[in-house]
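A protein chain is absent from this complex, but the other protein chains hold their places.
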Amino acid sequence: MYRPEVMKRIAWNRDVFTFSRIVCALTIGFLLLPLLVLAAYSFNDSRTMSWTGFSTKWYEKLFSGSPDLWRAFRNSIVIAIGSGAVATAIGTLGAIGAARYRFRLRGYVQTIGFLPMILPEIIIGVSLSMFFAGIGLKLGLFTIFLAHVSFNLPFVFLLVSARMEEFDYSIVEAAYDLGANEIQTLTLVVLPTIMPGILSGFLTAVTLSLEDFVITFFVSGPGSTTLPLYIYSMIRYGVSPVINALSVLMIAGTALLAIPLRKFLKDFAVH
Amino acid sequence: MSFGDFKALDDVSLRINKGEFFSLLGPSGCGKTTLLRIIAGFENPDEGLVNIDGIDVLPLEPNKRGVNTVFQSYALFPHLSVFENVAFPLRLRKTAPKAIRAKVGEYLELVQLVDHARKKPSQLSGGQKQRVAIARALINEPSVLLLDEPLSALDAKLRQHMLIELDSIHDKIGITFIYVTHDQQEALSVSDRIAVMNGGKVLQCDSPYEIYENPATEFVARFIGETNLFDASVESVGGGRASLSVPGLGKVLVETAKGPAPGGTAIFTIRPEKIHIDHERPDGGRSDLNVFEGVVEEPIYSGFQSKFFVRCGDATLKVFKQHASYQEEGPDIAWKDRVFVSWSSDDGYIVGPGSDA
Partner (left out) sequence: MKRNLGNLYAGPMILWLTVFFTVPLLIIVGFSFLRKGLYGGVEWQASLDAWKAVGTPNLVAVTVKTFVVSMVATVITLALALPTGYRMARSKRQVLLLLLVIVPFWTNFLLRVFAWMVILGNNGFVNDILLRTGLVKSSLRLLNTQGAVLLVLVYVYLPYAILPLFSTIDKFDFTLLEAARDLGASKLQAIVRVLLPNIKGGIFAAFLFTFIPIFGAYAVPLLVGDMNSYMLGNFIADQLTKARNLPFTASLSLLVTFVTTIGILILMRLQAAPERSAEADAAIAADYAAANGNGGR
């Protein structure tokens, strides 16, 4: 005869211990483990990686004894917002143009709007480095800015283009029909409609810029240190536990940014 | 099957005969789809037994049950052609290509889709997708075919047509069909038997005729077809007939054979098409006739019939009148007309004790 408890066991097996559940749990654990280790060591009293006791001294040192770090941080922020804004403006216009019109250079726009994204970063870094040297531009914050706009542009273009694909052109015709001119149609109808795409483009650009190390490494000069470059030098030439404290704060910052944006995370994942 | 405290299915017990066209009918959320998914193996009940041909299939995976499903959304594989969709089960069993060709051809012919074999599902119309889904579900020669609201995505005309086609496929291959629907017309017209469900329970399981003519509960009466329902109190019982007092309407006679033996209160129901409507008072000589005088409040002409809402005292009766012949003789019944409505005592019935019982 049929026994309910047998059925329960089967249901349990089917729903909980599936292969994908186990892999997913392990993978997410794997992704989080290093962050937790960093967090733990940031409160370690010792300079070495061996645990000796609880202390917040590295946090104090981060805030009071690391002026270079904060200068690098400021550089990063300025470049991220500046390059993000420029890339967003240029990329959005490009995406609108490529989606709405057929013109001679459209194929070229779509190719150069795609290629930089799929080439390894080091190639972009090396080629820009040679280019700047070739035209005699002194490597510094300005060249970093130019490079960041360049690698951010394709991402903005892609994200806004995706929005334009779903765009209902009848509203543009409606706007013309109701007497709007090109500029009014653009600012009152097109841009507000694709605003989510523009915003995610801008946020992606800012994130990528803040994050970039490889390209920046090749186009930076003396005195133009960004946060990733500073972190790199800390890791490479003299590890101080201050970096642990910094990591924890940055991870916390990321999480704090991600939580209010959680409704949009799914959109974010699409790219 | 229960979700938390909510029971999706509660003490459901059905015996479905071999080769039967069996319908599970009820409003959305009544548990009919859950029941179907349990039979198919996509959900597991907390307790219970599903027996097919004498085998308890509950411990079996869905692919081992000898049961196939026609999904509500069709669930055609978008990356495969019509041919490959239908061939899918055979490919899984590593059937020889030659045999696959022959059998898929046979089933595509059954659903009249041979000409579309090459197409991808996205190139098909709703009705064609439906047919692919049916052919695909049948090719395994299941002992039971489950159909989950298969016609709900089609428009009304096509639905009628597909229904007839489904019925003829059923006649041709003769396997058991379990058909889930919320559409009582669909269920009435093709089923051998219908189980009417609500709130996770089976309220009545019977032939379409019995379900319509002799509903077991108020819900069934209400859900199947249209009807007039009244709370009534039982005045007297005698001679195989009960005399009910319907507030606002008056005294109503009903055969006690129709419906459960009345207690103190009862729910009385009369189908609108069983009520006769006329300007003249019907023959008063019949003692079994219920006659009320009223005013037509709202006549609705709909071609083959007219609907009237007739106000009798404080009650309103819905009445259907078939236009069997050309109506030139005499004026039609119109708005505000004073009319007589009448029905025989064996046309109404009692569908259970009063709602307070």
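Note that the chains take the letters A and B in the order they are written out, and that residue 1 is the start of every chain.
We adopt the following convention: a residue touches a chain if its C-beta (ideal position, glycine included) is under 8 Å from a C-beta of that chain, and two chains touch if they have at least 3 such contacts.
The structure displayed is predicted, hence computed values, not measured ones.
Asker: Among the options B:55, B:92 or B:164, which residue touches the chain absent from this view?
Answerer: B:92
Asker: Among A:93, A:141, A:180 or A:199, exactly one should touch the missing chain; which is it?
Answerer: In the complete complex, the chain left out is touched by residue A:93.
Asker: Please identify which residue in B:46, B:84 or B:192 touches the non-displayed chain.
Answerer: The missing chain is touched by B:84.
Asker: Hey, which subunit B residues sit against the chain that's not shown?
Answerer: 40-42, 61-63, 67-69, 71, 73, 75-81, 83-84, 87-89, 91-93, 97, 100-101, 104-105, 108-109, 114-115, 117-118, 136-137, 140
Asker: Please give every residue of subunit A in contact with the chain that is not shown.
Answerer: On the subunit A side, contact with the omitted chain comes from 18-21, 23-24, 26-28, 30-35, 37-38, 41, 48-51, 89-91, 93-94, 96-98, 100-106, 108-109, 112-113, 115-116, 118-124, 126-131, 134, 146-147, 149-150, 153-154, 157, 176, 182, 207, 210-211, 213-214, 218, 227-228, 231-232, 235-236, 239, 243-244, 246-247, 250-251, 254-255, 257-259, 262-263, 265-266, 268-271.
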